[in-house]
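The complex is shown incomplete by one protein chain, all other protein chains being positioned as in the whole.
Right, chain A next:
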Amino acid sequence: MGLVLRSWAANEAAKHCAVVVWVAVSAWLFWRTFRLFSSGPQYYYLHQMLGLGLCISRASASVLNLNCSLVLLPMCRSILTVLRGTQQVNSRKARRLLDKSKTFHVVCGVSICVFSVVHVCAHLVNAVSFSVRYSDDFPALNVAQHRGQDPRILILTTVPGITGVILVLILFLMFTASSYSIRVCNYEIFWYTHNLFILFYIILMLHVVGGALKYQTNVDTHPPGCIRTNQTNSSSYTSSNQVPETQTKAELKEMPHITVCKEDAHFQHHFPQTWLWVTAPLCLYCAERLYRYIRGSAPVTVVSVIRHPCDVIELRMLKSGFKARPGQYILLNCPSVSSFENHAFTLTACPTQNKETFGIHIRVLGDWTECLSELLFPALNHSEILPIMHQRTYPKLYVDGPFGTPSEEVFNYEVSVCVAGGIGVTPFACVLHTLLGGWSQYRLRRLYVVWVCRELQCFYWFANLLCDLHHKLWEENRPDYLNIRLYLTNTQQLQSFSEERFRPLSSRLLIGRPRWKDIFGEIGQSNQHKKVGVFCCGPKSVSRELHKLCNSFSASGTVFEYNKESFS
């Protein structure tokens, strides 16, 4: 039991702590603002007019301020990549929290929607209150022009009202286009509506300028609830304080907690607090986008294009000043195919001291990749005779990145297990490529590679790489460093590698789906009392099963830490 708890805590505790902290901060902010508006003396008259609607709308506005500023931070990808790289500064626990940045962005976004609904409802109630409880004593407090004015006119003719309506519409568009099915099926709708966020923030800055809610500035000279000397005000204080006209001023002074006003109440707009919350993250995000735009504006040189079996193309490119770590990915843009689409591909070869080119493996599935492959391999069935010095003209490509992923942590564990499904092997191929250049300088002492594919031909993508690394490690007397397991799920015919040079792979090829519990049990036995990093890049079902297994593993004192790779 204790071991299961330890596994669960190693995997889930940090995430849940972060969420608890965020919830606590939001709740405290809500409560503090609520108390301020319900019992603060400077809001006494306003509270009398508006009631509970005032407190709820202001409290939800303060939580909205917090979330609107936090929601931008997880999307500053270059900054997060740099944070990931500074390994001396951060602990691995903090870096693992960075893996969940997209989830945190979604959580903040959902809470923005929820609190916007609360805020809008409260302000609708306020609009009705402004109209019904029009104050004759303090005309400066009013937003309505006369008693009983239609609240819809109030909403549509004030700056906060009309900007609020536009904000809600933009939020509605963004929220409805962000569901999982739309992101998978029509990514463009999601991308273009989500870029409306910049309009959202600009209108948000205008929304808070309107200043419909005012606070009283002279609370010391005009304590709330005091009586004016010249008139009896039956509407400005509760009936228990009502003073009949016959009482003299002297008698009034004797009565406790009834004071005479020295001057009339003055009211003033708030300073727009939202500007303080939102400006810094917005500037940071805009700076990062500008930096990415400048960095990605130089086209890359295509060095070679290689066709692999099972519809995979390897693209080798060269770009000056491009540095990447294994496990990172890039965003590829090809204007000849589509001007605005950026597609993510993991690097399979990073630039090193000896070789400056970097490479990606592209699986052709979908219209963008099909167009790209047609441009890279023009149709070969034309009969014209090519001149001898025929220059292959490749389309212009732009590369944005590299961006960090959880797979960068493979080298920081003593033992790592890399589980790949099909083309998901690309981040681990980059790891293997880097190990070819030298393995002793990393903390990694043992690497398990479990690669599951449907077709035998798929293994040929990296068969050479696997065999080369296997031979190198055998020569250097580290046979236990690399453990390869290949699984072929297509059980139609008995297949194996026929080539002699792929002998190490053919003996490690297994037919059928892998049994994860057995594999983990075996790895646990060989690595007792160690912390093993599990990296998965594959279908959701495999990922879910591995995550559950990591959370509940309790044999042999080994703790499996789960790291999941995800793009969209």
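Just so we're on the same page, a contact is a pair of C-beta atoms (placed from the backbone, for glycine too) under 8 Å apart; a residue touches a chain by one contact, two chains touch by 3 or more; residues count from 1.
Heads up, the rule we're going with is that contacts and distances are computed from a predicted model.
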item: UniProt protein name of the chain not shown, from "Ribosome biogenesis protein BOP1", "Cytochrome b-245 light chain", "chorismate mutase" or "Translocase of outer mitochondrial membrane 6"; value: "Cytochrome b-245 light chain"
item: Touch criterion as defined above, residue of A:Leu98, A:Val120, A:Cys261 or A:Ile511 at the omitted chain; value: A:Val120
item: Residue among A:Asn195, A:Ser507 or A:Gln528 that touches the chain left out of view; value: A:Ser507
item: Residue of A:Cys185, A:Val209, A:Val260 or A:Leu290 in touch with the missing chain, whole complex considered; value: A:Cys185
item: Hidden partner chain, touching residue among A:Leu97, A:Val110 or A:Val168; value: A:Val168
item: Residue touching the undisplayed chain, where the options are A:Ala10, A:Val337, A:Ile360 or A:Leu469; value: A:Val337
item: Hidden partner interface residues of chain A, rising order; value: 120-121, 124, 127-128, 151-152, 165, 168-169, 172-173, 175-177, 179-182, 184-186, 188-189, 337-338, 341, 366-368, 371, 503, 507
